[in-house]
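I'd like to ask you about the structure that follows.
For this depiction, one protein chain was excluded, whereas all remaining protein chains were kept in their positions.
So, chain A:
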Amino acid sequence: MNPFRYVKATSPADALARMGRNPGARFVAGGTTLLDLMKLGVETPDVLIDINHLGLDGITEDRHGLHIGAHVSNTDLAEHDSVKKKWPVMSQAILAGASTQLRNMATVGGNLLQGNRCGYFRDVAMPCNRRDPGTGCGALGEQPGVEGINRYCAVLGTSPSCIAAHPSDMCVALVAVDAKVKISSPAFDRLERAEDFFRLPGDTPQIQTRLGPDELITGIELPELPAGARSMYLKVRDRTSYAYALTSAAVVLTLDAKGRIDHARVALGGVGSVPWRSHEAENALLSSPPTEEAFRAAAEAAFAGAVPYQYNGFKIALGQDTLVRVLNELVRPGAGERP
């Protein structure tokens, strides 16, 4: 690790003042991503601002929904009674990620900023436009005779600069429930929809979110889901537990009196450069009866624009099946189970 100066902030305003406009300063909360990247030499801050003591660790509920401090741990959010009852998709997504140890350390604010887990990003000897703009994308395998290892990469939202998949489970659920991110800067506070918070790589993959360099995430707001909403998160991975998603789906759904789908929000994980909201799937589902055919059509629509790379083409079929299974589970619990 590079040497750095450690300072402890005492309030959000103090944290922002200490950050100032120093591009070499980093906030540290849970540290589970930042310290890992510092050991690898990917992150080399000269100042580390500890934001674990800003008083942002509460969860409160009112008629608008749930207000979650940025420093609430993943464990506390997943185990919160209201979250389990009213936003089960959130609880399921968080518990599908990492291990208990890491969920105890990791914060919801940090989860929004966890960047990506692409092996090329994490290895400073490898080309990566996200880490070092202009060096190329190792995962694409652009150099003659050098393969790109891209089995974990995205098939939606990629660009010639970067094909990494967004690794978060929680953020997929945040997009599905239309959460808002609370952001503070020295000048003002603002709310950003979770869906808009993440930036597609385009030709500036090094800029991953809409959080400014002088801004701090102070919390997340979960709006009440529509009356009668069912929600669920399902993750498919290489092993039963403690692995990043190959594919995942978070869905919030309501049925009208005639049993037709009158509200659907669909977000996909493991397949997109960002937590991927699928308007195409939602449009295909709206006003449809909740049948296998309708679900299959929605899943096909979701991946109509998918671009597979050498080793990750399987994610298209797997991602479709994941979404169909969640939809089946939501309308016929148990129906999605395979014998």
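Here, a residue touches a chain if its C-beta (ideal position, glycine included) is under 8 Å from a C-beta of that chain, and two chains touch if they have at least 3 such contacts; residues count from 1.
Criterion: contacts and distances are computed from a predicted model.
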Candidate names "Anti-sigma-E factor ChrR", "OB-fold domain-containing protein", "Acyl carrier protein" or "Aldehyde oxidoreductase"; UniProt protein name, chain not shown: "Aldehyde oxidoreductase"
Absent-chain contact - pick from A:60, A:99 or A:143: A:99
Which of A:48, A:108 or A:255 contacts the chain that the document leaves out: A:48
For chain A, the residues touching the chain missing from this view: 1, 3-7, 17-22, 24-25, 28, 30-32, 35-36, 39, 46-48, 50, 52, 75, 98-102, 104-105, 240-242
